[in-house]
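A single protein chain has been removed from this complex, and every other one stays in its place.
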Amino acid sequence: MKRTFKLMAVFICVVSMLSFTGCKSNKQLNERLIIQGVGIDYTDNQYNVTLMCMDTVQGDEQAPAHTILSATGDTVLDGVTNAISKKGQEPLYSHNLFILLGDAIAKNDAITPLNFFVEYYETRPTVYVFVGDTSANAILTAKTATPQGIANLAQTQYTSGRTITAQLYKFIEDSMSKTQSPVTTQLTVKNDEVQVSGTVVFKDKRLAVTLDNEESLGVLLATGKGNLSTAVVELEGQSQSFTLSNVKSSIEVSSTDDQLIYTVNVTGKADLYEGRIGGGAGKGEVDNKIRWLIQKAVTRTVNQYKTDVLSMGKLLRQKNYEFYNNITDWDKLLKNSRANVVVDISVE
Amino acid sequence: MKKTISVSVSQLFIMLFLSRIIAYVTFSTYIADVSQMWGNMASLPLSLIITLLMTVPVYMLYKQDKKRTITDNGYEVLGRLGFVVAVVYGLYFLWVLVYTLTLFNLFVTNLLNPTISAFVLSLAVVIAAVYGAYKGIEAISRASTIVLVIVLVAVIFMVCTLLPRVDSLNYTPVFLRSGGDIWQSTLFMIGRNSAIPAMGMLLPFVNGRVKKGICLWAFFSYLCIGLLILLIVGVLGDYISTQVFPMYTVTSIAGVGVLERLDGVFLGVWTAGMFIKISLFIYLLSMCVKRIFGDLASRVSILLCGALVLGVSTLTSVQDSWLGILFNSNVTVWLTLITGVLLPLLLLCIRLIKKKVGARHEKDI
Partner (left out) sequence: MIEKFMNAFVPDKKKPVEKLPERKLEKSLDKNIEYMKLLFDGSADFTVKYVNTANARCAVLTMEGMVNKETLAVSVINPIVQSVYPIIYGSEFLRYLEKNVLSASEQVEIETVDKVLTLIMSGFAVLLVDKCSVGLAVGVQGFSFRSVSEPETEVVQKGSREGFVEPLRINMSLLRRRIKNPRMKFETLTIGTVSKTDICLCYLNDIVSQDILQELKKRLSCVDIDTVLASGYLVPYLQEENDHSLFSTVGSSERPDTVCGKINEGRIAILMDGTPLALIVPYLFVESFQTMEDYSNRPYFATFTRWLKYLAFVVSMLAPGIYVAVATFNPELFPVQILTRVVTSIGDTPFSITTEVLLIHFVYEIMREAGLRLPRPLGHAVSIIGGLVIGETAVNAGLIGAPTLMVVALTAISSYVIPNLYPPIAILRLLFIVAGGFFGIWGIVLLFCVVLVNVCSKKSFNVPFMSPIAPFSMFGMRDVLIRAGWRTLAKKRNLVGKQKSD
């Protein structure tokens, strides 16, 4: 009886081990296509997908290389499938660093192509979303373009304040709001190098306006994210630069039936460089510069293009839910809105 | 040396706390409207009060005789008909097990790795849980202490890494929801209180201050749920409505330095918590089976219960109509109320009536 039990147990273990699909379904890492960047364009009613994939054959451990795969399809998933079928490997999306939308698709419909990345189980919600000023394929096939290099451009927001970056979940969340306008980084190719060229603002799934460096910085300052940003102040014909830290901002929104009045309070600390000895810019000049940056940004984005980059809609939703719920013409409110910018920067 | 089962108050309520938190972590579109997650905050205080009130009948039954489980009380009060109580509780525990395992199956197959067979994974979970149940309540309770430490470390890590990503503008006024909506969320919350029927079976094994344990359990459970809601809503905002399992999404966002994409690790931690819950409820189910069939079934009851749970949850996963019933909040609420409140109340009332009748009879004599 004991021996029978033992034999039965061994038999069950062996059969189980051999029949478990767990051991059949796994693939070795070298059998998978590791996708590090995705570019999406839309031409002639077809999605053109460009994939940047890790290439461990050509590269080595010290200097990994990448390959570019491109294909078209009726949907993004279709395009991706057509692209990976060139390699015959199972794709691995977990190390995807960014999604780059071409200018054409950004102006047409930026959200629909991202649905696959929102819903697929392997993709990550923290990938960066970029928009190109030309086709995604042209940017990704630039000579010196690398996946990590392109992903690092997202740090520009934190190092110089020249752009505003969004991750996928933030981008989609903003697009779902009835008032919020998603913003993200715009890339370009100059001298075969991929660079940041500004910030794009979306409205109703489409690209509405492109902000230059100063406008991007203005938006960052207004929303309190301008730490480590750099700017230049002109004083008697001489340029003098400063960096900002401890930037804090608050926006107070009040509303009447057809107008939004909002006050942007910005505080922080500025470190001035160049021309400190024998005179230079002071607190007044710095405050004025920052006020000007913010005013320029909000005039263009809020009043001119009726995009809510300052999250005023969300503020109203939080502080005055009834008013927010009853808004019928948000664009009109933004167009007619009035901004008061109060700046108090201490200068070191 | 004599073998007596003894579990401390803290161990019992740690097990029940883990069971409750694990239930919330699986909050998904299968069981509720995830976009209303923030609205659940309004119902938390009310749910806490109602939960504490729900524990009163079970606690009073325990106070009357600290050595008897609720099924023992059923036999003592109802005589031969007491087996009905054991059957009802057994079915409830089976329900909870099938619910948990089915949700786990759906989660794994739809969200994580579609190539893995759900049956194989469920089989592995059930085998591990059956072993845990076989080892007994003392072993499960001690293991739960260690699992709690792991879960707490994971929660603390998650809180620390996600706090910088919280956007306070994602929080909308909570109490603007209608009374009906708040009541619905409250019912949803209290329907997941499978810990209360479990208390009815486990309190006799406990040494310590039970009242304090119940209060702390309820408070910390809802505190933890509130914290999780705050985090998930603060980080994801409206993005929640695009996700099937928001908790999983938020863990895939958590990360610091080279520690990124940690959803796999959090899933492991969650699986450990789920193991405790499934082991515990298989043990409780086997207690009900033993109570009905006696020592004859004692040796094989755990195996049988495990096989039953696996079979039913596998069948349920493939039948949409069964899924609809299983994940119906109203059904869950009623089952929890019956086993957690109504049956204990009924037993208390019948015992009280019997006592009074008996006393009057003695007086007449």
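Each chain carries a letter (A and B) given by its place in the written order, and its residues are counted from 1.
Note that in this section a contact is a pair of C-beta atoms (placed from the backbone, for glycine too) under 8 Å apart; a residue touches a chain by one contact, two chains touch by 3 or more.
If you're wondering where the values come from, they're calculated on a predicted model, not measured in any experiment.
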Chains in view touching the one left out: A, B
Contacting the left-out chain in the complete assembly, out of B:L48, B:I140, B:M158 or B:C224: B:I140
Contact partner of the left-out chain, one of B:V88, B:M158, B:I253 or B:L267: B:L267
Those residues of chain A which, in the complete complex, touch the missing chain: 2-3, 5-6, 9, 17, 20, 22-23, 26, 28-30, 32, 34, 36, 54, 56-57, 59-61, 64, 92, 94-95, 122, 124, 148
Residues in chain B touching the chain absent from view: 1, 8, 10-11, 113, 121, 124-125, 128, 131-132, 134-136, 138-143, 145-147, 258, 260-265, 267-269, 271-272, 275-276, 279, 299-300, 303
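The rule we apply is simple: only the chains that are shown with their structure count from here on.
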Distance from the mean Cα position of chain B to that of chain A, given in whole angstrom: 40
Footprint of chain A on chain B - complex, ascending: 110-117, 120-121, 169-173, 176, 236-239, 241-242, 249, 252-253, 255, 260-261
Chain A to chain B touching residues, read off their complex: 20-22, 25, 94, 118-119, 121, 124-126, 169-170, 172-173, 176-177, 311, 314-315, 317-318, 321
